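What follows is a single structure, and I will ask about it in a moment.
As you look at this complex, bear in mind that one protein chain is not there, while each of the others sits in place.
Chains: A and B, in written order; residue numbering restarts at 1 for each.
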Amino acid sequence: MATLDSKIPEGDLKDKWTNYKEHQHLVNPANKRKIDIIVVGTGLAGGAAAASLAEMGFKVKAFCYQDSPRRAHSIAAQGGINAAKNYPNDGDSVYRLFYDTIKGGDYRAREANVYRLAEVSNSIIDQCVAQGVPFAREYGGLLANRSFGGALVSRTFYARGQTGQQLLLGAYSALSRQIGLGNVEMHSRTEMMDLVMIDGRCRGIVTRDLLTGEIKSHFAHCVILATGGYGNVYFLSTNAMGSNGSAAMKAYRKGAYFANPCMVQIHPTCIPQHGDYQSKLTLMSESLRNDGRIWVPKKKEDAEKLRKGLITANDIPDEDRDFYLENRYPAFGNLVPRDVASRNAKERCDAGYGVNSTGNAVFLDFSYAIKRLGKDVVEQRYGNLFQMYQKITDQDPYEVPMMIYPAIHYTMGGIWVDYELSTTIPGLFAAGEANFSDHGANRLGASALMQGLADGYFVLPYTVQEYLADQFNVKRINPAENEAFQKAEKEVKEYINKLMSINGKNSVDHYHKELGKIMWNNVGMARTKESLETAIKEIKALREEFWKNVRIPGKADELNVELEKANRVADFLELGELIARDALHRNESCGGHFREESQEEGEAKRDDENFMYVGAWEYKGYNQEPELHKEPLNYQFIKVQKRNYKTGK
Amino acid sequence: MKGFFKSSIGKKFIMSITGCFLILFLTFHMCMNLVYVFSPEGYNMVCQFLGSNWYAVAGTGILALGFVFHIAYATILTIQNRKARGNDRYDNQNLPSGVEWSSKNMFVLGAIVCVGLLVHFCQFWAKMMFAELAGCEGTVPEGFATPGYETKAAVDGAAWIGYYLSKWWIVLLYLVWFAAIWLHLNHGFWSMFQTIGASNSKWIPRLKTISTVFTSIIMGGFALVVLVAFFRNCCGA
Partner (left out) sequence: MAEHTGLNLTLRVWRQENRHAQGRFETYEVKNISTEASFLEMMDILNEQLINEGKQPVAFDHDCREGICGMCSLFINGRAHGPDDDITTCQLHMRKFHDGQTITIEPWRSGGFPIIRDLMVDRSAYDKIMQAGGFVSVSTGGVPDANAIPIPKADADEAMDAAACIGCGACAATCKNGSAMLFVSAKVSQLALLPQGRAEAAKRAKAMVAKMDELGFGNCTNTGACELECPKSVSIAHIARLNREFLKANIKD
């Protein structure tokens, strides 16, 4: 059993990262040219890492399943990116950003990692501005900030409602520059199918060309997975259609531990579901909670009339509106963290106060902001989000309140990594949403972009070198002449043939939707021992059924979208069970993970005595129970408290 | 500047500059024509003045060169653009309203302008400037010569105008031709500024308005002359 050594450097919290950098091993420039690095995924973390490592002189091979690195789903992040710049002079600091992130994560993240994240956050903003990212500015020409959930300061930098896009395009431009210079070999429309292990180290990957179906292997001295989160286990999520957990699952099967899989974030402000045919859910930026007020009717009869379409939101007078977040959490109001906002929305809807024809929605009302600031200001701040909402729902948010409901958005869990972002497999690193590291049990808004870029620009370029310092002597391997590569390729081909030969009755989407329903109903916003046990049982059965009865038309050696989906869904069918298992074992409520058994006065109740650890799962074989390893979390520098968003002190 | 004229923007730059020459020429030509409205004799004096002076000839040469370039590059661009469009056409394409019809048909409009121009050359330029340069004095058809210009057909512009524009169908052809030039110019004028980068989001709508006003003045002037000539001469013919 590999030990879970988190490799946190010695010293005071403030000095750890500096100490690490000052004492780590480096690779000399001439040797960098002799070293290949594979980066899978080209979103914020992958794109930034590939570009930065190539700039340093390493030979990088980057892979993405999309037709271009510019399409990675980081692009869809709307609201902003946090940094501890304290430009607005409202009392922010690296420590405060660190503290808010740990607290927001419900004390389930590693102190040293989070502090480092807060420390490099400022460099990210500098870097992005230098790349030409057009952040919003004030009339004086300096950068503008806004506030986000879980924070009492304005530390979020933004580019309209398209911050993720602009940051990704910044990383993409840096990556493009390196591709143009010949330092990065870019493989788009290519999916990673497996890792290749040689002498216990990760030495490359096997890929499938999505256009031709060709199976190929690639050697590297180390591999970085920056493949995003696995929210699509739930079928309906705010993730892109192609977002998947397959790379992580392949790594998991090869021996990388999977940490905290049950920690899944459910975002409170999404456009409610409208039908069975629905393919995805659309997020409305959290920034909307800056000026929008969330409410449901105080009277059940009003809610019923709304559902039947007898009245509209505007017919309900102020005194009959229940601004439940403002009432329950006066200090943070509508800007409580996401898990709190989501749970409260569900609670109100379950209690019968939900609106929309389904009863599964609450109002997000801008009429107050329009009265206070004028329509122009509101339009300037949120115009593109309002337009997006109107295109989807055919309702004008300037006239009637938006309707929102929580949806699966982000996965805090992921591949277990140590301080160096190294997985339990030597030579395999994980970055961005794909790893579990920085957000604990709940991620604060505008922190995903921060973490992705921190990992890619400022952490991996250092820590990967530490690993590579003695690797320059390892000669490049030609996969065609290497047994391990050939074996891996053969296994992948067999796996694909197995999928293709099932030739059953049901489409891949059929299984994916079924899995999604099981997950949402049993492993969703509120989980119980019974629901989780049910989920495990049902997923197992569904998985068996999938392997007997899925139908994939077409051939393996051509463009075959159904085959791509089948490969991903097969992995989701195992990952779903892992999520349920982790949720079942974690008999406490923390962050995004809410166990109904563990609550106090309607609020989530954490159990620090028994669960203050990272739960990392080791794969033991198909249909075998995985083994749990624990990495205890020692809070040395901050006092662990009950999260309090009510009083402000 | 290496390779500039081979680049797509460089080629468009040539279109813009040569187009600008042609617009200036048209402006000048229209002003000259307007004299006819007030006094055919005055018009002839202008013809005589410009007849075969070296600067008029030089100007014509430059203009002709500009014209040739404008057409040559238009052809090159059109061929390239058709190739860039690819071999497959859309089965169905409805452009949203807002795309000027003329902007999509500049080459066709240009071709119509050229055909009209040939006719115009045969009718006027060949019998005037060209005849004078070639040294052969033609004669104006019976009954159209301006008094005092009986032996000077090459500079008797007013007579040629009277002769051709007394026929309704020629007048009609000219008006159609002017319409084509109007369309071509209306797009070409603001496009010229756009291509050399002398516009921005504020100025694009302004330039488009200026374009329409300017083009209408120029082509209106030409049309006025043609109509005046027709009404002056049709009764006498």
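We take it that contacts are C-beta pairs under 8 Å (C-beta built on N, C-alpha and C of every residue); 3 or more make two chains touch, one makes a residue touch a chain.
Since the structure is predicted, the reported quantities are computational estimates derived from the model, not experimental observations.
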Note = Contacts of the unshown chain among the visible ones are A, B
Task = Identify the residue among B:39, B:53, B:80 or B:209 that touches the chain left out of the display.
result = B:80
Key: Contacting the left-out chain in the complete assembly, out of A:166, A:246 or A:451   = A:166
Contact partner of the left-out chain, one of A:82, A:176, A:227 or A:260 = A:176
Query = Which residue among A:138, A:491 or A:627 touches the omitted chain?
reply = A:138
Key: Residues of subunit A (touch criterion as defined above) contacting the omitted chain   = 48, 51-52, 55, 66-73, 75-76, 85, 87, 123, 125-143, 159-160, 162, 164-166, 169, 172-174, 176-177, 179-180, 186, 188, 211, 238, 240-242, 274-275, 277-280, 282-283, 309, 357-358, 387-388, 391-392, 394, 457-458, 461, 507, 509, 551, 553-554, 559, 561-562
Ask   = Given the full complex, what residues of subunit B touch the hidden partner chain?
value = 1-4, 6-13, 77, 80-81, 83-96, 98-100, 103-104, 106, 187, 190-191, 193-201, 204
